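Left out: one protein chain. Kept in place: all the others.
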Amino acid sequence: MIIEGGGTKKGFGGLVEHADICLSLKDYKGIVEHNPGDMTITLKAGTSYLEVQNYLAGFNQMISLDPFANEHTSIGGVIAANDSGPKRLGYGSARDAVIGMRLVYPDGSLIRAGGKVVKNVAGYDMNKLFIGSMGTLAVISEITLKLRPVANYQSLVLISFPAGNLDVIKQFVVTVLDSLMEPITLELLSPTLAAKLTGRREYTAAIQFEDVESSVHYQTTYLENLKPEGGTFTILQQEDANLFWQAFYDLYPGLNAENKTKSAALKVGLKNMEVLELLEVTERLESGQIHLLAHGGLGHGISQVYLYGESDRILSAIQEIRKLTSAKGGYAIVKHLPFSERLKINIWDESPSYFFLLKQIKAKVDPNNILNEKRYVGGI
Amino acid sequence: MKGKQIQSKDKHIHQLAAIVANTRSILYKKEDLLAYDCDGFTIHKHLPKAVVFPKNTKEVAELVRYCCQNELPFLARGAGTGLSGGAIPLNGEVIISLVKMKNLISVDLENRRAVVEPGFVNLKLTNSISDKGYYYAPDPSSQSCCTIGGNVAENAGGAHCLKYGVTTNHILGLEVVVPTGEIIEIGDNGIPDAPGYDLLGLITGSEGTLGIVTKITVRILKNPEAKQTVLAYFDDVTDGSQAVSAIISAGIIPAALEMMDKTAIEGVEAAAFPVGHPKNIAAVLLIEVDGISAGIEEQINQILSVCRQFNVRDVKVAQDEQERSRWWANRKTGFGAMGAISPDYLVQDGVIPRSKLPEVLERINQISEHSGLRIANIFHAGDGNLHPLILFDAKIPGETEKALEAGSACLQACAEVGGTITGEHGVGIEKREEMRFVFNEEEIAAQTTIRSVFNPVNLLNAGKLFPSPGKCVEIKMEKKAAIL
Partner (left out) sequence: MISDFKDKLSAIFPIEKFSVEEGSHDLGNRAEVTVRPTMEQEIADLVSFAHSNGKK
């Protein structure tokens, strides 16, 4: 059987064309418990991620994740797929936010992992097993998350680098990272992506600050003084920053009805500075036959690449990108690809050397192999 | 082989010595083993079969394989500062001590990571990179002697984990010798979210039952530009604990938010680092904010106004680094300070939702009255992590048992309000049975199933972390009998 929340990740993994049963958690939704004073929330897995964020905004609180989500995206899907965006530099990722889960095991038993408190070392940290496991071990029933206060103020700085000279960008980023500033994002956008979002076809750094107002202004001023020669410098404050990010997340192919089928998306892991090399590769691959949009976090090393074009072009571009990631010891996971193409490529990239342990975990937890068969690493 | 001859008739001792290739890298005589019969949890003691000191991963793997082939129980040990008995050789284990694997392998400031061997001392990492303006965030109170390998095993916390997280949030990669002797590398190059179940997260905090960590890639952070520390005195514990929640709700995540109650204050003021806390106060909060200098004043003002809203008697802002250090020394030596007002003490480690603090403190008060033992409370109030310190005298017959019972009752109180039995010290031997306060049998079985994947014969650190199955059957039978 396959497990589904809002259905925004249908293009993510899965080599079985037809399962017997689809367990949809669309109608299994709602807030089980929200304790504003404790800053924790427990949600049923099918709850809409954006609805919860809107609800929490009324308490000046938020789930500190920034996945690529639309109104259909469920919290269960975000956690099961371990999705994250540029703000993981400041917020951390799902493994830092989830403190507890209720799981339905393949034999039907209800198992709790973690708890409802923010610090907990009682037993194994079982939450970690299910985050990102694509529903191959258990059905996530409820998720408890720790919340963050919404910062009093936010600004987004966009700096474009005209010549496209990567050394200039690297110099700039190294200086920012080595400074005392505390950016929430340090995301580099490829020229093609920047063109879509800002109208300037240049490498562009998107650097977000969230803090008390005086601190945000202090940090944007610092950046202004650091601005490279010939670069443009734009500040988007408060709601304007939100609007930019909204447009940014909306570009994700899995969310976009019209280009779902002739598109692909990759999640790429590299060392921080190697993100520059990845963006150089995607820029080089751009042609009349294939269009690529890319962005990557220079403070955390996770990038996303979106590819548009005929399927053979997409597949060969993925191979090109994997040449870089495998040479650097990184990875490129295909997060979105039509079913027929998924059969032609290893979605999860190379299996790790400790794959024998992963296989045994699956075999012990789901011995009849009923949950999301062949949806995960190495055919698990 | 260098050094003296091995004087033992046990062939295993000779073989183990051969693996570490140095007779000074093994202890096997009773008088030498005595120092290894317990860790920071001193109530249970047991002698190991031997203690070996490998120098590298290869030797660790060979030792593990030897133990497997010969069915010798074994476990790993760092500095032995653990507070729950995780490194106690309950089954006469061969102890694989990692203190000789203590190198800082590499530091990569650009990519913000460092690679260390497991025996590398926590504070040494920060000391090695502080001149460049960087530090390693997890700061358990024992950080001047505890090892990062031990921190990974216990998923250690510390006073500053409220804002920066515990050990698991800072581990990017591990090299592990699994109990069958294979060497695996997780998170190659320290790149996050590598495809596959998150074994990094699973192994961190597994208390040395899933494998022996031989190399660790950690995240390092840039020092904050500025920090400021405040002391706030309250006449009422409820006011103090409400202030804690209100500060965080105001949008501030302090770097640390610590609380001590009246008995704890009496202890720290009688010990080595008194700072002149008033005697008749119900609670003191130690609050530290850090971050961008331009924002610190605004945050401090907000904190002061929240404290006033909750009837604070007095607030003080640290005037200089010297004053700040004195306040922290007073707090960080808090456990040991109990020695100044009691011959012995037992420290517990429950966690509760912050908002339940007044309720749980009242319960602990009742437990104290019921047991006739004083209980001091020191806690990481920001994340609800309580450390009740049960004061007792082991020389009085029966008092140790009473203290253990009172400690267990405190944990039950935490579990009953939706909390848990340990926030940073681990389960070890100490809280095995208390696991039942938070997990049922199926949930414990789900965890031991995972253990069986890594540790199929259960030779590695057996008897830790989970309640003994025998006992659980007894409890079940008792329950059945009660129903019948």
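The letters A and B name the chains in turn, as written, and every chain counts its residues from 1.
Following the convention adopted for this analysis, a contact is a pair of C-beta atoms (placed from the backbone, for glycine too) under 8 Å apart; a residue touches a chain by one contact, two chains touch by 3 or more.
Since this is a predicted model, take the numbers as computed values, not measurements.
By the touch rule given at the top, the unshown chain touches A in the complete complex. In the complete assembly, the contact with the undisplayed chain comes from A:V16, out of A:V16, A:A57, A:A247 or A:A327.
Of the candidate positions A:T40, A:S93, A:N120 or A:S141, contact with the unshown chain belongs to A:S141.
Mapped onto chain A, the interface with the missing chain covers residues 1-2, 4, 7, 10-11, 14, 16-28, 102, 104-110, 139, 141-142, 260-261, 338-340, 342, 368-371, 373.
Quick note on the criterion: only the chains that are shown with their structure count from here on.
One finds 31 Å separating the Cα centroids of chain A and chain B.
Listing the residues of chain A that touch chain B in their complex gives 35-40, 60, 82, 84, 92-93, 95-96, 105, 109-113, 115-129, 131-133, 137, 148-152, 174, 177-182, 211-219, 267, 269-273, 299-302, 328-331, 333, 348-349, 351-355, 357-358, 360-361, 364-365, 377-378. Those residues of chain B whose C-beta lies close enough to touch chain A in the complex are 109-112, 133, 154-155, 157, 161, 165-166, 168-169, 178, 184-186, 188-202, 204-206, 210, 222-225, 245, 248-253, 291-295, 297-299, 351-355, 380, 383-385, 418-427, 431, 435, 438-439, 442-444, 446-447, 449-454, 465-466.
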